[in-house]
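Following: one structure in structure tokens, then a few remarks.
Only one protein chain is missing; all other protein chains are in place.
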Amino acid sequence: MIPLVYYLVLASVLFAIGAYGVLTKRNAVRVLMAIEIMMNAAIINLVAFSVYMPYNNISGQVFALFAIAIAAAEAAIGLAIFIVIFRVHGTIDINEIRRLRG
Amino acid sequence: MVTYEHYIPVVAFIAVGILIPGGAMIMSWMIRTKNPYPEKLTTYECGEEPIGTAQMQFDVQYYIYALLFVVFDVETVFLYPWAVVFTDIGMIAVVEMVIFIAMLLVALVYAWKKGILEWTSLSWREVQVKMEPEK
Partner (left out) sequence: MKEVAADLIVFFILALVSIFAAVMVMEAEDIFHAALFLALLFTVISGVYILLLAEFIAAIQLLVYGGAIVVLILFAIVLTNRAGKVGDQSLKNLLMRTAAIIGFTALLVQPILKTPWPQRMIETTGLNTYAVGYSLFTDYVIPFEVVSLALLSALIGAVYLSKREVEA
């Protein structure tokens, strides 16, 4: 039997790596990947709590389903924005985009 | 007591799936002769001379297709549990799913009206013109 703490610690480590990527990476697509890692960490928490909490609560898994669907929509629109920015400015480097804004 | 016995075939399947291709590649790496020369190291493109690099710019139309795939993939995600439970919930579940699919059909119709689904061969011709070597 795996204690709940193990899942929470795994989710924390993944969240920390994702947060590090969001703060330090310069390629916008890689920042989006980091955000997806953070969302995955959150979804692991949702599912783990739904399985371990003292009453059988399936709501955690239903919300994990919603979170995954919303993550797909978010990735679709975010990457479309990056592609348009790349077509207009010729770069998706976050620091350079900030400079271009003027 | 929680058991995972019914996942043993899955684990065996993953193990075989890693071992056979991995083993084949390691075996051929050990047995094969190594005699690289520049001609051999070029990209194989059906016997044609490769033009440009593989990291060329692709057309944005490909992204639209990926996008439509994602949206209807997510729709499938909700169809699975619906197919399992709708006999027990009854008509109300059917109505809910009809509304859901109608929403996504609006998206499909919008994309269709915008002419996104039509593959404009013009841009492909432009790419070909760009790729032709200068004489």
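Labels for the chains are A and B, by order of writing; each one numbers its residues from 1.
Going forward, contacts are C-beta pairs under 8 Å (C-beta built on N, C-alpha and C of every residue); 3 or more make two chains touch, one makes a residue touch a chain.
This is a predicted model, so every value here is computed, not measured.
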item	value
Interface with the unshown chain - residue positions in subunit A	1-10, 12-21, 24-27, 29-30, 32-34, 36-37, 40, 43-44, 47-48, 50-56, 58-59, 61-62, 64-66, 68-77, 79-84, 86-87, 90-93
Contacts of subunit B with the absent chain, listed as residue ranges	2-4, 7, 55, 57-58, 60-64, 66-71, 73-78, 80-82, 84-86, 88-89, 92-93, 96, 99-100, 103-104, 106-107, 110-111, 114-116, 120, 123
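Basically, only the chains that are shown with their structure count from here on.
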item	value
Rounded Å distance between subunit A and subunit B, as computed from the means of their C-alpha atoms	21
Subunit A to subunit B touching residues, read off their complex	1, 65, 68-69, 72-73, 75-76, 79-80, 83, 87
Subunit A contact footprint on subunit B (complex, rising order)	2, 60, 63, 67, 70-71, 73-74, 77-78
